[in-house]
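Here the complex is missing one protein chain, while the rest keep their positions.
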Amino acid sequence: MRAIFSDAYLLECMLRFELSLARALGKAGIAPPSAVTAVQNARAGQFNFEELAAQAKLAGNLAIPFVKALTSLAENVDREGAKFVHWGATSQDVQDTALVLQLRDALAQFDSDLSKLCDALARLAEKHATTYLAGRTWLQQGSPVTFGLKAAGWLSAIERHRARLAATAKRVEVLQFGGSVGTLAALGPLGPEVSRALADDLKLRVPDMPWHTQRDAIAEVGTNLGLLTGTLAKIARDVSLLMQTEVGEAFEPAEPGRGGSSIMPHKRNPVESAAILAAGLRVPGLVSTMLAAMVQEHERGLGGWHAEWETLPEICLLASGALRHTITMIAGLEIDKDRMRRNLELTHGLIFAEAVSAALAQHLGRAAAHELVEAASLRAIQKKQHLRAALLEDPQAARLLPAGKLDQLFRPENYVGSAGQFVEQVISRRGSKP
Amino acid sequence: MRAIFSDAYLLECMLRFELSLARALGKAGIAPPSAVTAVQNARAGQFNFEELAAQAKLAGNLAIPFVKALTSLAENVDREGAKFVHWGATSQDVQDTALVLQLRDALAQFDSDLSKLCDALARLAEKHATTYLAGRTWLQQGSPVTFGLKAAGWLSAIERHRARLAATAKRVEVLQFGGSVGTLAALGPLGPEVSRALADDLKLRVPDMPWHTQRDAIAEVGTNLGLLTGTLAKIARDVSLLMQTEVGEAFEPAEPGRGGSSIMPHKRNPVESAAILAAGLRVPGLVSTMLAAMVQEHERGLGGWHAEWETLPEICLLASGALRHTITMIAGLEIDKDRMRRNLELTHGLIFAEAVSAALAQHLGRAAAHELVEAASLRAIQKKQHLRAALLEDPQAARLLPAGKLDQLFRPENYVGSAGQFVEQVISRRGSKP
Amino acid sequence: MRAIFSDAYLLECMLRFELSLARALGKAGIAPPSAVTAVQNARAGQFNFEELAAQAKLAGNLAIPFVKALTSLAENVDREGAKFVHWGATSQDVQDTALVLQLRDALAQFDSDLSKLCDALARLAEKHATTYLAGRTWLQQGSPVTFGLKAAGWLSAIERHRARLAATAKRVEVLQFGGSVGTLAALGPLGPEVSRALADDLKLRVPDMPWHTQRDAIAEVGTNLGLLTGTLAKIARDVSLLMQTEVGEAFEPAEPGRGGSSIMPHKRNPVESAAILAAGLRVPGLVSTMLAAMVQEHERGLGGWHAEWETLPEICLLASGALRHTITMIAGLEIDKDRMRRNLELTHGLIFAEAVSAALAQHLGRAAAHELVEAASLRAIQKKQHLRAALLEDPQAARLLPAGKLDQLFRPENYVGSAGQFVEQVISRRGSKP
Partner (left out) sequence: MRAIFSDAYLLECMLRFELSLARALGKAGIAPPSAVTAVQNARAGQFNFEELAAQAKLAGNLAIPFVKALTSLAENVDREGAKFVHWGATSQDVQDTALVLQLRDALAQFDSDLSKLCDALARLAEKHATTYLAGRTWLQQGSPVTFGLKAAGWLSAIERHRARLAATAKRVEVLQFGGSVGTLAALGPLGPEVSRALADDLKLRVPDMPWHTQRDAIAEVGTNLGLLTGTLAKIARDVSLLMQTEVGEAFEPAEPGRGGSSIMPHKRNPVESAAILAAGLRVPGLVSTMLAAMVQEHERGLGGWHAEWETLPEICLLASGALRHTITMIAGLEIDKDRMRRNLELTHGLIFAEAVSAALAQHLGRAAAHELVEAASLRAIQKKQHLRAALLEDPQAARLLPAGKLDQLFRPENYVGSAGQFVEQVISRRGSKP
């Protein structure tokens, strides 16, 4: 992703636009064949990016000094052809189209990485379809779940992100070409013809009209990556909580040099989680910038477009970094089933209170059963006894739930309901939309 | 939209969930028919929302006191049936599903309003396909455009928002039903059967698994409304700039009591624009909250879910308000064609500098033509003459562009390129995706 | 805080402005005494807020219909005096000054609440100056700390927030009075005299000039409450993590009806923490809105001012709610010292690895000691033995740290360094700035 949003690749994409434009102008009979000759050998390495950036500060954008420099290069090759460099285009045409080309590569990489993550998550979900651990709500142990269900939950969200980003790709992979105010006036009646040829050459869609100050598709890349990063941060939060010293149920993959402390020799820190969570904290603010920047004036705006330049690449880099960290983390995740089992016993049976309540409810109704078990739970806590014992002391409970039946209620495998079917559904329907 | 997100309607949606649940439990043979009888006559008006809200503060959510109150009501009707109120469900099941029902209504209203706005914009674009005005970039007059093109640009973005929100509706209109930790354990093996019946009754889709802490579809409503609001604010910025005293080309509809000043008797303020722009400033921050709130822990989170409760309705209200204001503004927009024409003459021909440059470029190449016209423009400014006169003083220009030809270059209708075709394309392809 | 930002109190503050203005105009000889008579008996209750709000939508702000309604009321009292209602003022003068009056009350309440929280935190820090628990970094047990130190850290931040908000109060408690464009032109040469009298009557400072579109002091209320909420959320995050089933070291105060679950009878949820964390998620986005809204055009802006109206009160309410929840939580916080002790033993001595490393470093240097203890820690984990045992197996360690000395290193009270002095310093320097 860093390569895609590097200065060099940006220049390369800008060059691609100008070369394709020269070809399209030639096809339309506007420019001579030498217009292509003049620019086709220009390479990103021939430009001094630092210098262009300095000039851009004065000029207001990168395209102005870039076109100037490209024209110089072209003049050295073919003076006649060089006259047609950037013909009919405005600065934003080349910058926006270059961005679109970068985003096309970025979205392809996201799709490929998401596919890898989905595979890793599906493996995890399948493998741990019957690995039992405490379900936790409000950071408190509630009732048991399976680790497979947890992984399937992550997977289901990631699958939706793939579908969303695929739809975004369709909307955003589109040519920008409108000339100074979006009319292509400099091309006379040939604007649409040149547009079509230019788009074909770049393998982009032709829009119904230029979109210089209609930034919805560009901003949508930001919002959908924002949604993705939110899910990734949720996964990292879960893993880092499971990795706490006092929980110890799952661990990021270990590796020499990973997660050490400069002062505490025994530490193994969740470094992947930290990086993902940091992205989760940073992306929402950047997305709000993309939305705020949509308010671009008239035919081309003042400040809004400029605010996008570094913000969208930053979102792409953060989301992509978080995604890669998540793949590493999930692919190498270590699970401690024994600790999960032991943690299920931490509450001396209270984690099965709902299971007992559900069983009693069939006799007493939901509310009365809830009250009975709540009271028994309280007694168990006060007397430091197991919930099973506290229940047996209650005549009504003892009658309705004889010891054998009661024992069954305190087994996690007997109280995970449809977890198995849910996992199966998520895995088997992978790739179906929405 | 206020009605949809009112306390009363929220309660009504929660009641609908509980009634459909009672029916579904009946179908599955878990609850007796009296479970339906017990709750089917409960009405939102029977609940004291203030009191529920006060209890919710202690309980941690609205559903707990609501279920308690509903159970009381149900017990008065049928003590046996009342035992099955909320059976198998958790607080978040009823709250999330109620939210989904509200969002379904909200998205339907958005779609209908967007359709109205599109119609109004299409009329505007058609009517003004040959209404000429200054195209403006960086808040400076650039080259001429048509007002139809400006309206078509707005329209094209709004059409894309419709498509986006339609896709969102498919993803978000889905049942939430998982029980305490998402396993539906309290229903034993009947979870999926009850889910299916419940969803059918509510006309919602059944998800592959519960999504208590997978908030991507919920947050997506926020991000896509954020994108919409960005476009609406762009329209309002454009209109308010056109409405400036010094520009005076377009005006919000006038009405007694609208846009007055408490102290300046002559003022006619852009009050619709102000409201829309205010929404444009507020929604991005709220969207960032929705994204940040996605990091919800384990099976049910701590704080993140709570942060959504007021934020997403606020986004819906602001976006919907902005949309309604835009419809009013666009449907009654007054256009002053004369002022547009006069403003095209403000620069004494400079607005046609690019037109001249394009004409000369066919002889001199793009760069040389640009330089010649830049110099002529500078002279025109310094000598306070018309660009036409300055050009005639340049021997090269005078030779290449004889007076008759030059005159043609200073007419806006001769330099709007493909504007007409763009407008046509946007209008004729309405409704096609993406 | 809800009372301060209620519709009724807003109207009352607006009335106070108009009454003080009438008095000031009288003093300056502009208005007759009847101007005061005409408005002095007007009460908030006489206005229909719903109706005003509806008219405000058309008019663009609340002040316009308010002044109209007040003038009507005044005319019923004294037709001559009524002529001077709102004389020389613009809508924003009355709305901004009313907001300032509300903020003055709000900031006073914040100060008083912060003082209560500081007292509670200081008590907690003192009481637990020698209560030992695991220090945690990256959510992993590191080395021991005292609970007093944790509380002192919270306290030190809250003390700084008090200082910050006191400085903000000085900057924001200032009159807004400029007339339509900030010149007070309608008052001829008497502008400053009337300003002074008006400010005196309201006990506000007179600014050097009106600040209609200079919103820094208003936005600063938002940013500083944003900082405060950040600290409160940090406290809530800490408490909720300590309250996890698997940690169980601290608990929010218990109370009937607090923190229950609709389905899990044994649950005791951190409801205060959830509310505070939700505020911590919501306020940052609202603060970004306040900053974005600062870009207000010329003499009075379009949209920016409007965006503040609901945003700043919302920030005040959320911050204040979070503060009240924190006071409740801290004042009733339950500490389980035994569990803290037991958790210190969870790692079989690894939590003292740094203590051992520090002792060895005096002989071996920091890096070599770190390596030795890292290796011993690894062995201890692999062989499931106590770190003490693993160290005794290392000849070099055994030589340098004979058993008696080694034992001392595994006591938390011997490895909390300056924690006691830090707690003392924080408490003794309370109230000193910055």
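Order of writing sets the chain letters: A, B and C. Residues in each chain are counted from 1.
Operating definition for what follows: a residue touches a chain if its C-beta (ideal position, glycine included) is under 8 Å from a C-beta of that chain, and two chains touch if they have at least 3 such contacts.
Quick caveat, the model's predicted, so the values are computed rather than measured.
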item: Full-complex contact with the absent chain, from C:Gln102, C:Gln296 or C:Ser377; value: C:Gln296
item: Per the touch definition above, residue among C:Phe47, C:Trp87 or C:Trp309 touching the missing chain; value: C:Trp87
item: Footprint left on chain A by the chain that the document does not show; value: 55, 57-60, 63-64, 67, 86, 89-91, 179-180, 186, 236, 240, 255, 257-264, 269-271, 273-278, 280-282, 284-289, 292-293, 302-304, 306-307, 309-311
item: Interface residues of chain C (partner: the chain not displayed); value: 60, 71, 80, 82-88, 135-139, 142-145, 149-150, 152-154, 156-157, 160-161, 164, 167, 170-171, 179-189, 191-192, 207-211, 213-217, 219-220, 223-224, 226-227, 229-231, 233-234, 237-238, 241, 277, 280-281, 283-285, 287-289, 291-292, 294-302, 354-355, 358, 361, 364-368, 415-419, 421-423, 425-426, 429, 434
item: Missing-chain contacts mapped onto chain B; value: 134, 136-143, 240-241, 243-247, 259, 261, 263-270, 274, 284-285, 288, 292, 343, 346-347, 350-351, 353-354, 357, 370-371, 373-374, 377, 387
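Everything that follows uses one rule, which is that only the chains that are shown with their structure count from here on.
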item: Gap in Å, rounded to a whole number, between the CA centres of chain B and chain A; value: 23
item: Contacts with two or more other chains, residues of chain C listed in rising order; value: 240, 259, 261, 263-264, 269-270, 274, 284-285, 288, 292
